[in-house]
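Here it is, the structure, as structure tokens.
Removed: one protein chain of the complex. Kept in place: all other protein chains.
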Amino acid sequence: MDNILNQIGIENYIFLSVVLFCIGIFGVLYRRNAIIVFMSIEIMLNAVNLLFVAFSTYHQDAQGQVFVFFSMAVAAAEVAVGLAILVSIFRNLGSISIDNLKNLKG
Amino acid sequence: MIHIPDFAHATTVQVIFCFLAFITVITAFLTIFSRNPIHSAIYLVICFFSIAGHYLLLNAQFLAIVHIIVYSGAIMILFLFTIMLMNLNEQRDVHRPRITRLGAIVSFCLIVIVLITIFINSKPIVGEYDSTGEDFQSIKVLGKILLNEYMVPFEFASILLLVAMIGTVLLSKKEKLNK
Amino acid sequence: MEMDTNLALLLVLTPFLGFLINVFFGKSLGKTVSGIIGTVAVVISFIVTLVLFDQITSTGKAIEVTLFDWIQISNLKINLGFLLDQLSVLWLLFVTGIGSLIHLYSISYMHDDENMHKFFSYLNLFVFFMITLVIGSNLLVLFIGWEGVGLCSYLLIGFWHKNQDYNDAAKKAFIMNRIGDLGLLIGMFILGYTFKTLDYTELKQTILTIHYEPQIAWNVSIAALCLFIGACGKSAQIPLYTWLPDAMAGPTPVSALIHAATMVTAGIFMITRLNFVFDLATDVQTVIAVIGAITSLVAATIGLVQTDIKKVLAYSTVSQLGLMFLALGFGAYEVAVFHVITHAFFKACLFLGSGSVIHGLHGEQDMRKMGGLRKAMPITFWTMLISSLAISGVPFFSGFFSKDEILLTAFHHSIPLYVVGSVASIMTAFYMFRLMFLTFFKEFRGTEEQKHHLHESGSLITIPLIILAILAAFGGLISLPGHSWLNEYLAPLFTKVAGEEHHLGATEYTLMGVAVLGGLLGILIAYIKYFKQDNVPESDENITGLSKVLYNKYYVDEIYDAVFVQPINVLSKFFRDYIETGLSALVFGLGKVANEIAFQGKRLQSGSIGLYLFVFVLGMCAIISYIFLAQ
């Protein structure tokens, strides 16, 4: 069975991941809505996952996929908890703009 | 260095890759730029689907399925529910000062440039794309690795999910304020 | 050897024992008993001294006693040991002898004081330290005594401690002495590292055998100068003399014992002891002579106009000490020692006599309120008269011989200093007889009540007076010109041929005549001014012109106060109020700076997540570019 990367090239996956990751960062910085920020974080996670899988194929090694598997589990847990926190913030403040979260101000 | 796809003689795989990559990037952008959070969520779902497509392309069927189940199925539903629960719409979105946007764009450009420069600068030596012939990405192989070598982390992952579940329940329980 | 050790210990420790007994049990023993204990302790020392004296004169050998190692310093070892030779035994003789008399005197004199046992304990302690000073075998043991007598002087000047003026005087004496002590210490250091020993005998041997280099000669000169500063402090020479007149605040027996006869001569003792060092430093000897002469003149001029009977005697003491230093400066140690001895006799007698007068007048010390005491106190009068004649240099009294020798020596070395010394002697004769006339002749000028109580003092007071007067009259016999027993006795001590024996030629007789005439002139002026013309010194506010300057002691105290004491006090206040606060503020300032940084840093934590993220991304960019791009 042929390695699919022969036709695509690992570097393209790297570029794609980088771009995706940067979009995630951009989203985090650009938006004030906590939910969108969350989504951006998910994009970043996926960028990394994608790279893992690409390299897993490149090295012909399943370990990379195991990592992705775990990272998905963590992402799921993170989103669940994060959204729960957002809900309770929304309940208390009536808004989920991260500008309102300034209780850590020095 | 940069492998420029030769569109004239593009193979099917290359075409699929370009298409998927295009969708991924565009929807990711749209996720961020949509004013309505629901639209954002929908775009994100599309983005996730295209990533799953990538996985399939890379022959990681199991992960592709899991990805669709977990991300598009579980996580995105959670997002949508939350958005609906909060009744967020465009008006809810706060005004962003210009400086924030500028800062975001600057840092975006900066990090893209930095990462790509690093990548180019590091002069990666791409070896042969060898193939073992074994279908190492099959559930069979993955399952063996996961339950042998990664047994303990696997169990911890389950504990993590359990804890997250309990935490979520506790957090979203309505507190009795001022009583 | 065992015997000698015991004798030496007996000599030293008896007064100390007396001190201990009086300190711990004095109060319960009662005044008279404590007085007797104190006196007996000193008398025992005196007897031991006589035994030792006998031994020394018969064998001619010095006795050395070493008790144990005291201070260890890498290249010199300092023993606690005693050296009993001709000089120390001679000194001991009059220290313990006059000490005994003064103790005896004090039993009566101090009888009205509630703290008499303390007085005697201090006196005994003084004798103990004085003996230590005299018989120490090295400079450091001398220093124990040196500072110890300073301490006793402090305690005794401030004996009436309720009066803060007296306490000031005591403090001043102690501190002035300490200035000298620093000089002495420095001198010791230099001698120590130049010759690797501080022991007299070894020092002498080293100095006599050492190969001379300019460096060593220079060190010796500096050391001699420093030692002389020490002597200045203790023996009240310019510029450190001002404490002695103030020291008259103490009880009169103290003035007699410490501030006239014994302690103040310690400087002369030390210089005589180290004659071999001073002989090498001729420049320093000149300094000593000049300082001695100036001191003697300055003190004499101040003495001319003082009205306090004890102050007159104090300045006279300073003046006489100056004369002794004059002799020391010329290397005529035996002459200085001779004058020390005669001076001890007549000055102790004068002080005790003045004490008797003060006792009789219930504490009055101002001569303007005395007069006519001759009839009421005949013994005091006659003994004081003898002593005054002796100090004035009237022929055949002891002072005549000793003072004459000093002036002769001066004449042989330096005519100007001879003139200065002679003028001081004439003044001495004048003010002593001024004192006599004002005190004992004419009518009594005090209150009626005092007049009513006028009486001769008791026998405990008069007996010492008589003994001292006899000594003052005949003390000169120990060193008659031509047949000096003293010179022969002291000869082993000196490295140089003991002062070329003055052959009594025409010059000498002329000089003697001049000196006698001078003395008589002084007495005559005093007679005319205070007996014939019946002058009484003006009261304080009427004194004008030169005599005001003299009366105020050339304002030296004020000058010292303005030049040394006040600046130090101002500096102290400045340090306390500004430097200390400043330094403290500096340390607190460091804390405040940290606080301020924290406060400013706190504002950076605006709570804006967007900003945090932005900075975070920038930081990440920086770090990864550094890691991957900065090769």
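Which chain is which? They are A, B and C, in the order written, and residues in each are numbered from 1.
Throughout what follows, contacts are C-beta pairs under 8 Å (C-beta built on N, C-alpha and C of every residue); 3 or more make two chains touch, one makes a residue touch a chain.
Criterion: contacts and distances are computed from a predicted model.
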**Request:** Name the absent chain as its UniProt record does, using one of the following: "Thiolase domain-containing protein", "NADH-quinone oxidoreductase subunit M", "Peptide/nickel transport system permease protein" or "Heterodisulfide reductase subunit A".
**Result:** "NADH-quinone oxidoreductase subunit M"
**Message:** If I'm reading the header right, one chain is hidden. Which shown chains does it touch across the whole complex?
**Reply:** C
**Item:** Contact partner of the left-out chain, one of C:210, C:415, C:480 or C:568
**Value:** C:568
**Request:** Consider the whole complex, including the chain that is not shown, and state which of C:111, C:171 or C:529 touches that chain.
**Result:** C:171
**Prompt:** Which listed residue (C:62, C:80 or C:515) would be found touching the missing chain in the intact complex?
**Reply:** C:80
**Item:** Listed residues C:85, C:181 or C:334, member touching the removed chain
**Value:** C:181
**Request:** Just the residue numbers, please: which parts of subunit C touch the chain that's not shown?
**Result:** 23, 68-74, 80, 118, 140, 143-144, 146-148, 151, 154, 158, 161-162, 164, 167-168, 171, 174-175, 178-179, 181-182, 185-186, 189-190, 192-193, 222, 568-569, 571-573, 575-576, 579-580, 583-584, 586-588, 591
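Note that in this section only the chains that are shown with their structure count from here on.
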**Prompt:** Graph of touching chains, which shape: line, ring, star, complete, other?
**Reply:** complete
**Message:** With contacts counted as defined, which of the two, A-B or A-C, has more C-beta pairs across the interface?
**Reply:** A-B
**Request:** Determine the centre-to-centre distance between subunit A and subunit B, using the mean Cα coordinates as centres, and give it in whole Å.
**Result:** 5
**Prompt:** Can you list the subunit C residues in contact with two or more other chains?
**Reply:** 610, 614, 617
**Message:** Show the residues in subunit B shared as contacts by 2 or more other chains, in ascending order.
**Reply:** 100, 103-104, 107, 111, 115
**Asked** Contact residues on subunit C for subunit B in the complex?
**Response** 610, 614, 617-618, 620-621, 624-625, 628-629
**Item:** Residues of subunit B that touch subunit C when the two form their complex
**Value:** 100, 103-104, 107, 110-111, 114-115, 117-118, 121-122
**Message:** Could you list, by residue number, the parts of subunit A that touch subunit B in their complex?
**Reply:** 1-16, 18-27, 29-33, 35-36, 38-40, 42-43, 46, 49-50, 53-54, 56-58, 60-63, 65-66, 68-70, 72-81, 83-88, 90-91, 95-97, 99
